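Here the complex is missing a single protein chain, while all its other protein chains stay put.
Going in written order, the chains are labelled A and B, and every chain counts its residues from 1.
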Amino acid sequence: MQILLDNADFASRMLQQVANGLTKGSVYALVAVGYTMVYGVLALINFAHSDVYMLGAYFAYYPARWLGYMPDTAEKPKAPFWLMGMAFLGAMAACAFIGALIERLAYRPLRNASRLAALITAIGVSIFLQNVGQMAFGADPKSFPRYVDQSSVNLGVISVGNTSILIIVVAFLMMAALHLFVQKTRTGAAMRACAHDMKTARLMGINVDATISITFALGSAMAAVGGILVAMDQPRLTPTMGLLMGLKAFVAAVLGGIGSIPGAALGGILLGVAESLVGGLWDTTYAEAVSFVVLIVVLLVKPSGLLGRAGREKV
Amino acid sequence: MLKTLGILAAGIAVAFGFGLLVDNAVPPFWALIVNLCGVSIILAVSLNVINGLTGQFSLGHAGFMAIGAYVSAYFTTTLRYFDPEVAKYVSQQPLFDGVWGFAPALLVGGLAAALAGLLVGIPTLRLKGDYLAIATLGFGEIVAILLTNFKQVGGSKGLTGIPSYADTSWIYAFVAICIAFSLFFQRSTFGRALIAIRENELAAEVMGIRTARMKVMAFVYGAFFAGLAGGLYAHLFQTINPGNFNFMKSVEVVVMLVLGGLGSLTGAIVGAIILTVLPEALRDLEREIALPGFRMALYALILILMMIFRPQGIFGQRELSLKLLRRILPGGRK
Partner (left out) sequence: MRKALALVLVCLALAVFFAGCGSKIGPGYDEKEVYIGLFVSTSGEIATFGTDTKNGVELAVEEINKAGGINGKQIKLIAYDTASKADEGKTAATKLATQDGVLVSMGAVASGISLAAAPEFQKYGIPMVSPSSTNPTVTQVGDHIFRICYLDDFQGGACAVFASKDLKAKKAAILQNQDDAYSTGLADFFEAKFKALGGEVVAKESYKKGASDFKTQVTNIKGKSPEVIFVPCYYNDVALIAKEFRAQDVTVPLLGGDGWESDKLIPSAGSALEGSYFGNHYSQEDDNPKVKKFVEAYKAKYGNVPSSLAALGYDVVYVVKEGIEKAGDFDRKKIRDALAGLKAFDGVTGKFDIDENRDARKPISMLKIEGERFAPVRQIKPEEVQ
């Protein structure tokens, strides 16, 4: 009997860990989408993507602060629903603009340079944004406005935070919408064409520059949503909050197969659940190493990832 | 070969002379900066072999440095006693000390890093460009996580009480060794093979260069000197922890290379010096305008602008020499 009880207890804890992992993984997926789309088109790891994620969270913070919803007290007034909607849309628009701007200013001049030069520039842009963020927002952490009240929802043997459910649902909807956009619209078709072969796409009359800008804008908007969702669940903003998230989301993109949007979704979820289960079953000290080990193993065993197409060497 | 040995001997002699000069005549604060420059030069020159000559892209140099630093410091702190447990209670004569402890400790640190380079180099052979970059980044992070979890080397506190062995003479002797080896390599068959791999790997393979072996060799070589630099760093700062060797440290070394010009030995040296002295010069400025983050933002901006407007760095793949100077300076021979 005791064994049965223990097992039931164990099973419910693991179920809880899977739920934790799903929450974490949904955000990884949402951020990974941006990496995967850019890599698909430009074959560039956009290191600055994780900092756009950070900016998204800050952009949703300041309106509430300006309107007086962030007093320095324990109990903060709840921000109204319209403000949350505005924060989401505003941050998405602002991040989309910044993402496209980064591409225009930093990456476009290097489009025909070596990929190494582009990669180094991307690292430079990332460090630049982090430190400009520190100058503009301050290094001290900020807490996040009360857009939603955190509470836990009881689902039988496990309890899940309402923000977790929000994260999973919103992330799933956003990615489904994006997938439909890329598959069904003309712009989406142009993006796919550019990813396939940029030169030919240009010859076919596709405005390649505009398409790349749209790719950056879309990916950045997704990162902004990710940033806000995480800040709702874990209300602390810092200029370096994108660092770990960016690394993991990139690993998720590689795991799922870089260039593939469903791949990014799958990779993100798998990575999140794997981290939680390693932490739950073994030791949280090593859970952080999971993503790096996964990265190296995937790169060595199947660099094209789970859902990616194997690339071919162009001589 | 003989000539290289000659250069090496002369370099070490100069290093000791320089050390004497710095120890006696330079204010200690600037001596520290000079020493830091030396460590940076070794790091940049060794990374140049991997990133510059071979055209691979490693973002894990701090990982190799960490291994060298930890192994050598472990040697000179804990292992030099016959029995460290006993040494805690009884004041015991160390088994080896000073030069006799330091030289082998550094060497072992370098070899450990080289071994890690071998272990990383072989499996990552099939990766190119940014995939390799991200894999080595992962390696660096894993090293840091492992060090954090090893209680024997102090966990997150790291190692403290490391003897202060690395003075200017030591550091610059190794700078001389590192430069002499790199010069020799660049001009040897090995170096030319690496350059061939950078320019066109497929063609190099066709020409009969064993590209796989060469690439791993470059990794091992770079890792060895990064390990030495780590050992020197540990015995300069006397305390190390995993946080010293994070991703930003690797990036810093890459920036040094890029600034000087990927593939140029003198470029690496100049880049290392600029990036070590610049922060000190900027420190007062940063304090005056009271904008923390300004320094790193400026770094990043230099990096971006460099890549856009002069991706070949200050020197490109050229070397700084008297001849080049004469050509650049006004009134020189054209």
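In this section, a residue touches a chain if its C-beta (ideal position, glycine included) is under 8 Å from a C-beta of that chain, and two chains touch if they have at least 3 such contacts.
Please read these numbers as outputs of a predicted model, since none were measured by experiment.
Peer 1: Which residue from B:S58, B:T124, B:S182 or B:N244 sits in contact with the chain not drawn here?
Peer 2: B:N244
Peer 1: Which of A:S114, A:T187 or A:T240 sits in contact with the chain that's absent?
Peer 2: Of the listed residues, the one touching the omitted chain is A:T240.
Peer 1: In terms of residues, what is the contact footprint of the unshown chain on chain B?
Peer 2: Touch with the absent chain occurs at residues 6, 10-11, 13-14, 16-18, 20-21, 23-29, 31-33, 145, 148-149, 154-158, 160-161, 164, 237-239, 241-244, 280, 286-287, 292-293.
Peer 1: Where does chain A touch the missing chain, residue by residue?
Peer 2: Its contact residues with the unshown chain are 9, 13, 16-17, 20-21, 23-24, 72-76, 139-141, 143, 150-152, 159, 161, 164, 230, 233-236, 238, 240-241, 243-244, 275-276, 279-280, 283-285, 287-288.
Assume only the chains that are shown with their structure count from here on.
Peer 1: Distance from the CA centroid of chain A to that of chain B, rounded to the nearest Å?
Peer 2: Taking the mean C-alpha position of each chain, the two centres sit 34 Å apart.
Peer 1: Give the list of chain A residues in touch with chain B in this complex.
Peer 2: 43-45, 106, 109-110, 113-121, 123-128, 130-135, 139, 239, 247, 250-251, 254, 285-286, 288-289, 292-293, 295-296, 299-300, 303, 315
Peer 1: Hey, which residues of chain B end up touching chain A in the complex?
Peer 2: Spelled out, the residues of chain B in touch with chain A are 55, 57, 123-124, 126-127, 129-131, 133-135, 137-139, 141-142, 145-146, 148-149, 202, 248, 251, 254, 258, 262, 291-297, 299-301, 303-304, 307-308, 311.
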